[in-house]
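These notes concern the structure reproduced below.
As you look at this complex, bear in mind that one protein chain is not there, while each of the others sits in place.
And then subunit A:
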Amino acid sequence: MKSSASQSIYANPAQVQVPVRKKRKFKNVMKRYGSLYALFVPVLAYYVIFHYAPMIGGIIAFKDYNFMDGIYGSPWAGLKHFNRFIENGDFWVVFNNTIVLAFYRTLFGFPAPILFAVLMYEMRFAKWRRVFQTISYLPHFVSWVVVYGLMYNFFSETGLINALLKSAFGDTVPFLSSTEYFRTMFVGSALWKEIGWNAIIFLAALTKVDPHLYEASAMDGANRMQRLWHITLPGIRSVISIMFIMSLGGLLSVSFEQVLVMINPQVSSVAEVLDYYIYRVGLLNINNFSYAAAVGFFRSVIALLLVVIANRLAKKIDEEGGIW
């Protein structure tokens, strides 16, 4: 980081000082920066209580937690809970669901915003572009519960689509309550909600493509498809690859809220993902805290690894590409 280099310049004189002066330096630092540190105390307290305490509390995954003894007093259990979920068929169904949904979400959800951004960029009626943009961001800001309400209005047994199907074919389709359609509805609704919002980053990248390249290619007689293929897409290639890698980093975080809203007993065999499983086993049914915490620990560690790997890969593509 740049700042560490500049800091070392200031730190250098201190290194050659004798220890007595070092104490003095600490005093001076506190005099100069003490009030800034004081302002950071509430922030630090927040992080310690709501982030670091739960991290330490994660040790209950290795214990047999009970309410009477608390986090620290409960007896150790070793890897018992980890063995339990690895040998448990339910867990693997849930794990599989998570991967499958993440796969479909990436397969359809990743290219769509790029296509949308390119079409927006290629569209020549500037006023309309404004209108389309404004409309396309809107669903991002309403809750999943509202989106579910909108879906229900269309796709439930009595919804608009089924009313149309019934009058045309005399039959209805259980879009929201059958395992057959759940994945389609899940990926489709996420696409509908986020396509415009996710296109923003690609639109921003497109504006940075050098306009001279287009002029030059026009002079060379390139047509529209050729310009798209040889200038526009290569121009945003690094953003595309970085976004792709980062989306792999978030593989396990298949929108918990969306699942929580869309799940029902008819679809749970394909809809239940890791986050929901942890919630169900730990809080909803039987308060099996240690077992659920073990699954959660597993999930957190994998998520961390994925993000770290993704960040490293993104940096390989572009020095500025990683998130840190």
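Note that in this section a residue touches a chain if its C-beta (ideal position, glycine included) is under 8 Å from a C-beta of that chain, and two chains touch if they have at least 3 such contacts; residues count from 1.
The rule is short, and it goes like this: contacts and distances are computed from a predicted model.
A chain of the complex is left out here; the name its UniProt entry carries, from "PTS system N-acetylglucosamine-specific IIB component (Glc family)", "Spore germination protein", "Nitrate reductase subunit beta" or "ABC transporter permease protein YtcP", is "ABC transporter permease protein YtcP".
Summary of contacts with the chain left out: across A:240, A:270 or A:293, the touching residue is A:293. Considering the whole complex, the residue from A:108, A:148 or A:181 that touches the absent chain is A:148. As for the chain not pictured, it touches subunit A at residues 1-4, 6-7, 10, 29, 33, 35-40, 42-44, 46-47, 49-58, 60, 71, 116, 119-126, 128-129, 131-132, 134-139, 141-146, 148-154, 158-160, 162-164, 166-167, 192, 195-196, 200-201, 203-204, 206-207, 209, 211, 214, 218, 224, 227-228, 232, 256-257, 260-261, 275, 278-279, 282-283, 289, 292-293, 296-297, 299-300, 303-304, 307-308, 320, 323-324.
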